[in-house]
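Only one protein chain is missing; all other protein chains are in place.
So, subunit A:
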Amino acid sequence: MPRANSQQLSGWGRFPALQHSVFTPRTQADLHRFIRNNDNPKTIAFGNGRSYGDSALSECIIDCRKAQNYFIDFDTQQGLLTCQAGVILDEILKVIVPKGWFLPVTPGTRFITLGGAIAADVHGKNHHQAGCFSAYVTDLYLLTSDGTTVRCNQNLETDLFRATCGGMGLTGIILSATIQLKAIASTEINQTTHKTQNLEETFAVFEHNQSSPYSVAWIDCYAKNKSLGRSLVSLGEFSEDGPIALARKKARTMPRWFPSFMLNAWTIQLFNTLYYHRQRQPVKTERVHYERFFYPLDGIQRWNRMYGHKGFIQYQFILPKDTSFEGLQEILKTIADAGQGSFLAVLKLHGKENNNWLSFPLEGYSLALDFKIQDKLFPLLKKLDQLVLTHRGRFYLAKDARVSQEVFERGYPNIDQFRQFRRTHNMHRHFNSAQSLRVGL
């Protein structure tokens, strides 16, 4: 059996970076043997390292890509796909798109594993209509701490399913899953971008366009006063007529030496202003390939290097609808006043909450912000944490690297059920990440 080796690893945000012992099973048998014999309670599965913080970091890490990289079945008539959990969404797209299928839900990067998508119960620009990734998982196999493989889905072992989807790998190792794909007639998206003057208008565009399958907004978080919350809201739907083609554009790579001082308050403000004004007309329609629509950042490999070796925090929270407007106004104002705006600030209206104990989305608005790590950042984030709590919001584990247990647990009313479930099934003695210990899962 391959040995573990010691490595310094971090999530996509490059913060925190911790020393780990990494075990890379070559085969399913290796993995099973390891789980049966492992007695380190600080063990967690690692996929493609795209969660931002410490979700997949722990003393002992199981790198699941090598041993769990097989496609198992693809029913091209029904659009049912079964893969091992280490398969990356990008690989899935390469197989399904030419056959006229697409991911029912996709996050903003296609470089995550299937297992990671389930563990974080990811959402996409269509959450207001389609819900989370788990809604399309028709079957799931989980390797539990005692070494047995358990099948679960929406009708079978439902508690295990609800704990595993969104459960950040804390219930066991996701081995494989079947997902129901979405049929597409074209790989192109009809995109409409609304340029809004302030937060009120931004909200109005979201509310009036709920029938649009995909929606998301980029916010200029340096804008103040009358312009606070001005955005480019992009709406989209798959075109009804062809072509069906994978994109051919080659990704560029962010150089290792990229000087992170290039990203400072001035340049980010400049970027925000230019980006906002790049679009002249109030409403613009165009036809774009799905890659440009869903995965603009995947065009630059290792873009996380942009923030330098200290890394960055992606701060994502969601507020219920009734507090969203007021809350976002306060939060955006606090950020703009602090002069620590974010390069990319993404706003999204979500649909109904699902039944999973730790899934992030609820009906309301979420905001995601990238902040370069610097000393003055943490006091600002602490301030923001309080504002989020005041407005009954919650934080997204897949992005989080720092919130405290007190702050985290107030957002999740079902958290005790999750904790209890872990204890009842002895999972808490086998699977823990740096994050789960920090927020008390």
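As a convention for this text, a residue touches a chain if its C-beta (ideal position, glycine included) is under 8 Å from a C-beta of that chain, and two chains touch if they have at least 3 such contacts; residues count from 1.
Here is the rule we use: contacts and distances are computed from a predicted model.
As stated in its UniProt record, the chain not included in the shown complex is "Short-chain dehydrogenase", which appears among "Short-chain dehydrogenase", "Heme lyase CcmF/NrfE family subunit", "Transport permease protein" or "Bifunctional metallophosphatase/5'-nucleotidase".
Which of A:Arg26, A:His208 or A:Lys382 touches the hidden chain is settled by the complete complex: it is A:Arg26.
Touch with the chain that is not drawn comes from one residue among A:Val95, A:Ala204 or A:Met254, which is A:Val95. By the touch criterion stated above, the residues of subunit A touching the omitted chain are 1-3, 26, 69-74, 91, 94-95, 98.
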